[in-house]
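Shown below is the structure under consideration.
Just one protein chain is left out here, and the rest sit where they should.
To keep things simple, chains are lettered A and B as they appear, and every chain counts its residues starting from 1.
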Amino acid sequence: MQEFIQYFFSGITNGAIYAVIAIGFSMLYNSTELINFAHGEFVMLGSMCMITFFGSMHLPLIPAIILAIVCVTAAGLLFERLAIRTVKNPEHIVLIIITVGASIFLRGLGMLIWGKDAFSIPPFSSHPPLDIHGAKLLSQSIWIILIFLLTTVGLQLFYKKTLTGKAMEANAISKRAAWIVGIPSRLMVTLAFGLSATMGAVAGVIIAPVTMCSYDMGTMIGLKGFCAAMLGGLGSLWGALIGGFLLGILEAFGVGFVSSGLKDATAFLLLLFILYVRPGGIISSADVKRF
Amino acid sequence: MTRDRIPYAVFTLIVAAAGWYTDNPYYLQTLTFIGINTLLALGLNMLMGYAGQISLGHAAFYGIGAYGTAILTVHWHVSPWLALPGAVAAAMLVACIVGIPTLKLSGYYLGMGTLGFGMIVNILFREWSSVTGGASGFVGIPSLELGPISFSSTKNYFYLVWGFVIFSFILCHRIINSRVGRALRAIHDGEKAAAAVGVDTAKLKLQVFILSAAFSALAGFLYAHMVFFISPESFDFIASIRIVTMVVIGGMASVWGSLIGASLLTLLPEWLHAFSEFEMVVYGLILMIIMIFLPKGLTRGLLDMFERARKNK
Partner (left out) sequence: MTDNNHPLLQIESVSKAFGGLQALTDVSFSLTQGTITGLIGPNGAGKTTLFNLISGVFPPDTGTIIFNGTGIRNKKSHQLVSLGIARTFQNVELFDSMTALENILVGQHTRTRCGMLGSIVRLPWVAEEEKKARDFAMELLDLIGLREHAYTTSGDLPFGWQRLLELARAMASRPQLMLLDEPASGLNIVETMRLGDLIKKFRGQGVTVLLVEHDMSLTMEISDRIVVLDQGKKIAEGTPRAVQEDEAVIAAYLGTSKNKADG
């Protein structure tokens, strides 16, 4: 029982992280029908910024987090402006290769700035872990889940309550219709890139204390997030949440009861299984074609 | 000799001349790697460029070719020349089994399905250490010999690899310019319409998936017997993405595009060694810039530029 709860805790902690990353993928997909293969690198940048601002410069926690998120969001906006918007007749596969190029570029940039070493930072607060039936819930896990909740609720409010958010949703549903009622879709795409990078940054910030951060951490975690987004159903925010937690929890039990080498395989086996039995993801939206 | 054979004849001559005049083993080796990568790109181009089906897991077949021959020759003491059809057949079989459910998907879901497959195979290479040597790799793969000819010489290996490349070019050229090739392009342009004119799209997609797996496995075989040591990193997700990039950068649906894409992506890292720690940054930038300014790939893009320059004169 104790073991079971322990795995569950680790599952929801990872699940929250995957969910935030998956939301980033889904959000961008909604507005642009594009998968950003550099998304994992934004997570990496978020983590590494935390290493610098919180770990080395010893800024207070909240300013460090905000600064990290602002930096990464700016990088996302810059990426959209310089690389994506400049393509004249964008074909999907071309944009995808551009994001692949960007991921290599950002990884290289990370290596230039932070070197090849792996870093970690202390947890956001030094409370002792909670003890529940002998299983330990680390304080950082609580931070992760709190920030996750804050982010998703914030996002939900943004989409439902603000004009910009509603405009983004409208644009995601139908570009033409949105354009007719005067919503500039160009701007919405930029915004989607920015927000998606923000999600990456948030994920990067919250995992910095629980993982070894290095310039090349983005690939795997990005893939897992992509996996989670697909599991739930690409383009659906609820799908991203479900996919993230499903993946996190199954992976935790995979490590617990099978072997740690199979941890990474769990994600992908699960993915293949879902794709074969329910080709559109758990919450399947309309056909996701393209390429 | 019909007209469409001329480029291949010229190309064969160029390859022969390149082999004849190059003595520097480093250059020969780099050229041989280009050949191996061309096989990879060519195989994927048949699937992606012609039939319009993405695969983000092709490094798995590359790996099955390499590990297949390693296991057969080292553990089972099979002759490499028997291991070649063995490894290729294994990859084709896997492609068939995986392809049947996966090719029902399309777009990103197909991308993700193939990606997941590639990751699982890679994890298998890494974790099944009793057979594959695990993360530390597989050592002691024998060099190739054919009667008196030893392919441990860099030059002979160069000829061997490029022989296979030319053979594959002709093979692909024939398929592309046939009833099957037209049907493939029809699927690319519109799967619904292709089915409506009588193309068995599911069967054909599976066939070309298996064909492209065979090319990748051949490349894997040649790679394994060239470097004698293989490890899982050579066949990971990044490797799969690199094959996709070769195809897109070179030019989709173009046999020569595969050659150009493979050449560029093989040579670029070599040239960029000079940038030492800036290597990755520059590499990423170059990929982005090519795609931004020549979105149809180098082959088409450069031809278009040439055309425009000529017209402006």
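Some notes on this structure:
Please note the rule applied: contacts are C-beta pairs under 8 Å (C-beta built on N, C-alpha and C of every residue); 3 or more make two chains touch, one makes a residue touch a chain.
Since the structure is predicted, the reported quantities are computational estimates derived from the model, not experimental observations.
For the chain that does not appear, the touching partners among the shown chains are B.
Among B:Asp189, B:Glu233, B:Glu277 or B:Glu307, only B:Asp189 touches the chain left out of the display. Contact with the undisplayed chain is limited, among B:Val78, B:Val180 or B:Ile238, to B:Val180. The chain that is not drawn here is touched, among residues B:Ile34, B:Ala90, B:Val161 or B:Leu211, by B:Leu211. Interface residues of chain B with the unshown chain, by the touch rule above, are 171, 174-175, 177-183, 185-186, 188-190, 192-201, 207, 211.
One rule holds for everything that comes next: only the chains that are shown with their structure count from here on.
Per-chain Cα centroids separate chain A from chain B by 32 Å. Put simply, chain B touches chain A in their complex at residues 52, 54, 101-102, 104-113, 115-117, 119-120, 123, 126-127, 237-238, 241, 244-245, 248-249, 252, 277-288, 291-292, 295. Chain contact summary for the complex, chain A toward chain B: residues 35, 37, 83, 86-91, 93-94, 97-98, 100-109, 111-112, 219, 223, 226-227, 230, 234, 261-262, 264-265, 267-269, 271-272, 275-276, 279-281, 287-291.
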